[in-house]
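Complex shown without one protein chain; remaining protein chains in place.
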Amino acid sequence: MPYGEDKCTKRLQTKFAELFETEVTVFPVTTGTAANALALSVMVPPFGAVYCHAAAHINVDECGAPELYTGGAKLLTLPGSNGKVYAQDLTNAIASSGKGVVHHVQPAAISITQTTEAGTVYSQSEVRQIAEVAHTHHLNLHMDGARFANAVASLGCSPADITWRSGVDVLCFGATKNGAMAAEAVIFFNQDLAQTFSYRRKRSGHLLSKMRFLSAQLETYVTNDLWLKNAAHANKMAEKLATELTKLPGVKFCYPVEANEIFIQLPEAVIAGLMADGFQFYRWEGEHSTTVRLVTAFDTKYESVDALIKAAQFYSDCFDCKKT
Amino acid sequence: MPYGEDKCTKRLQTKFAELFETEVTVFPVTTGTAANALALSVMVPPFGAVYCHAAAHINVDECGAPELYTGGAKLLTLPGSNGKVYAQDLTNAIASSGKGVVHHVQPAAISITQTTEAGTVYSQSEVRQIAEVAHTHHLNLHMDGARFANAVASLGCSPADITWRSGVDVLCFGATKNGAMAAEAVIFFNQDLAQTFSYRRKRSGHLLSKMRFLSAQLETYVTNDLWLKNAAHANKMAEKLATELTKLPGVKFCYPVEANEIFIQLPEAVIAGLMADGFQFYRWEGEHSTTVRLVTAFDTKYESVDALIKAAQFYSDCFDCKKT
Amino acid sequence: MPYGEDKCTKRLQTKFAELFETEVTVFPVTTGTAANALALSVMVPPFGAVYCHAAAHINVDECGAPELYTGGAKLLTLPGSNGKVYAQDLTNAIASSGKGVVHHVQPAAISITQTTEAGTVYSQSEVRQIAEVAHTHHLNLHMDGARFANAVASLGCSPADITWRSGVDVLCFGATKNGAMAAEAVIFFNQDLAQTFSYRRKRSGHLLSKMRFLSAQLETYVTNDLWLKNAAHANKMAEKLATELTKLPGVKFCYPVEANEIFIQLPEAVIAGLMADGFQFYRWEGEHSTTVRLVTAFDTKYESVDALIKAAQFYSDCFDCKKT
Partner (left out) sequence: MPYGEDKCTKRLQTKFAELFETEVTVFPVTTGTAANALALSVMVPPFGAVYCHAAAHINVDECGAPELYTGGAKLLTLPGSNGKVYAQDLTNAIASSGKGVVHHVQPAAISITQTTEAGTVYSQSEVRQIAEVAHTHHLNLHMDGARFANAVASLGCSPADITWRSGVDVLCFGATKNGAMAAEAVIFFNQDLAQTFSYRRKRSGHLLSKMRFLSAQLETYVTNDLWLKNAAHANKMAEKLATELTKLPGVKFCYPVEANEIFIQLPEAVIAGLMADGFQFYRWEGEHSTTVRLVTAFDTKYESVDALIKAAQFYSDCFDCKKT
């Protein structure tokens, strides 16, 4: 049966309800950008505003997808250390937003990313405080969970605790970065918001006729804790990297390492050496930046991590790097 | 390398250039709706009009995707026997469209479907005549090729002949209905139109990070004529069905059978019998309709076709059906 | 006080509530296109459909404004003699629309024009039947009333009777064509639909800072029945024209003349003569058409009507026109 009427897709509803210990409505899509933008499209009106961190993926890395799918809603950015939005900043922003005044876009949602774009993880308490502000002012709470698995593995809590029990209305549950080919699930804890989603997914071309190939990825992913095992491995590899790299002279971590991403300043000699050795990573702030991002994954091998560490130590020693 | 920078995706450019015997730009996406709507989004302005057959998939089966992606352009429908648009009707429509008059949406593209929604196939001459009208009036010509393979197999021409050599500017080349999991390619013969496509694909969430899994489907599909073999098989199965069903009393074909779809009126007793036996097909005009659509596919077995024919004969005999 | 906080604008709410004998919310805007498109934007979702007559102004004369303001909703046209939509056609259209099926745009509103684009007038009974079908299927009923005054003057009923008492949810109440400089009022009988209108008006640039100049036009217009007097005069002038023109040989009325527009086939010699004499009107179906539209207005003078009639008689006699 096509277009999601197959058995595998139907089973997903139950699978995710069990995983999240509550009723949910689940919509598989193929990309995180589609998941986020479609989710936001049912959470805000075209004249609405979505608060998010200035570094949020929806704000800087989706080429305006939220604007397209919401019919022109506006992303309003908040500052926040370690890539996080803080409840107090949200409160202040809403207070000065001109709510009810026709000249201004109207606050309608807040989007947070878990794991954040800085590789850090919101605690339950942090999410709960944001949710409280949001719901007090009738904003919906969206969680971009492209790296949700890494956050849950890091927190060691249940998926329910860090989502609906903390006030999240809609979660974009990512699988692609953690092992799937191309699979994300938009999960509605707030059922009212789910009602028009299927039409919006179809009219954006994100309803697959052979949905079973997409759903099968998600089903496997959440069976036997595969998703958490994958994430825990990636996190462990990042921790190992961080533990060893911190011993080198001249390095500086930009943010706490809490999941599978490391943002770190390295001596130029070390960066150049690693690159010459074929390690692949981005200079994070332009081509001359000595801040780099190191990402570990579900399939990162111990040996690769060891090799990177050894290479970094070698180049560090070699060039007698000084602390910057 | 993510986001289409992989080798397989890069190879697609060459593969399709060879297949179509000309320079092309190829963008893989996962669904036909996405392919069509994104293609149209670079072919018409928001205040533009797209002519198409009243029965066109873009008009009735995409939940408004073209309207979303074009920023509100309008589909203007044309009549036409056997599911086809005819050049003369297009000429007339443009003549009365109010071109240059600010009150009216401005004709900017014509979209035709090959194989049509009626299962018929445009000849080269028919496409060429449409293209001539289109280009004379500065309209772009879009071909929805969800079943393009079946048309080429039916025509026995080269892919080039029925597309750019006949004046097609952009082709949505379908693979999903003919064997792929979820893969379509938007193929630009008119390179000027391709320039902003990559941004539009990204902002609609249709750029896959692990593009290689999508490109691999397309590469296999066009290698060693697999796509044409699949389509030829499906067409042959449809021909077989048509040849036999026409012998039954009381049947009437709605359109010529030229590819892999049959639209046929059957006696109710035959329909009911086939359904009771587990054959799956749609009543085409509502739940009491005795017009049904029979579709054969790349994987339709000879035995299945035989079984259907035998069952139809059995129910026809049994109930002593009269010619309607 | 700017932006509609002035006294005149506030008085409009009461004025219109009295005029329509019920609670209303009134939003002044400057054009009929803005009124219609903004009204529809709160009546349908982006994946929705608006039924309307094929000749509806929203469909053919607004350059896609409804599509822009609704975020891409689709206008689905209905046939209908004398420029009218009929309840039965609406019923049939909804029945075959695929309501609830994700592939199709979802019926959400029906728009009728009163006075119609053919110069005819819906009776209360006709509107009521349409409303009944609409509301049974949860569609909103929009009335484009660019020539609403002429319809009310023609019907001799109260404005309430032909709108909310007959089931209209939102009326675009025109004044520009009947004497104002640039003033239309969007009138909500269904208050739920009004809630986000003010934001949508602002973000489309249709909220005037010096709103009082707009509201003053509307206030004057509905004071002391000026609007009805203007319309009655225009209607009377049209009636006079029709009564006399019908006596000429070779003329044929396209539709009943019920308000201030006449669609009439005239002998070419008469058309050419009238044009040569400086009378201004459109050939209605292209430059060689002998169907013309004659429109009378609030300020059409008796003498002008007489002059046209005399001229028509002169050219008719002169050229010895035969009945076509």
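As written, the chains take the letters A, B and C, and residue 1 is the first residue of each chain.
Note that in this section a residue touches a chain if its C-beta (ideal position, glycine included) is under 8 Å from a C-beta of that chain, and two chains touch if they have at least 3 such contacts.
Just so we're clear, the structure is a prediction, and the values are computed from it rather than from any experiment.
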item	value
Among B:K10, B:H103 or B:K252, the residue in touch with the chain that has been omitted	B:H103
Hidden partner chain, touching residue among C:T31, C:Q124, C:T220 or C:Q265	C:T31
Listed residues C:L207, C:V257, C:L294 or C:A312, member touching the removed chain	C:L207
Options A:K74, A:K177 or A:R203, residue touching the unrepresented chain	A:K74
Touching residue (missing chain; options B:L207, B:L274 or B:A312)	B:L207
Footprint left on chain C by the chain that the document does not show	29-35, 37-38, 62-65, 67-68, 176-177, 181-182, 199, 202-210, 213-214
Chain B residues that touch the omitted chain in the full complex	3, 45-47, 71-72, 102-103, 105-106, 196, 198-203, 207
Absent chain, residues of chain A that touch it	46-47, 60-64, 67-68, 71-75, 96, 102-105, 285-286
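Methods note: only the chains that are shown with their structure count from here on.
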item	value
Averaged-CA centre spacing for the pair chain C and chain B, given as whole angstrom	40
Inter-chain centre distance, chain A versus chain C - centres from mean C-alpha coordinates, in Å	51
For chain A paired with chain B, centre-to-centre distance based on mean C-alpha positions, whole Å	37
Residue list for chain B, restricted to those that touch at least two other chains	62-64, 68
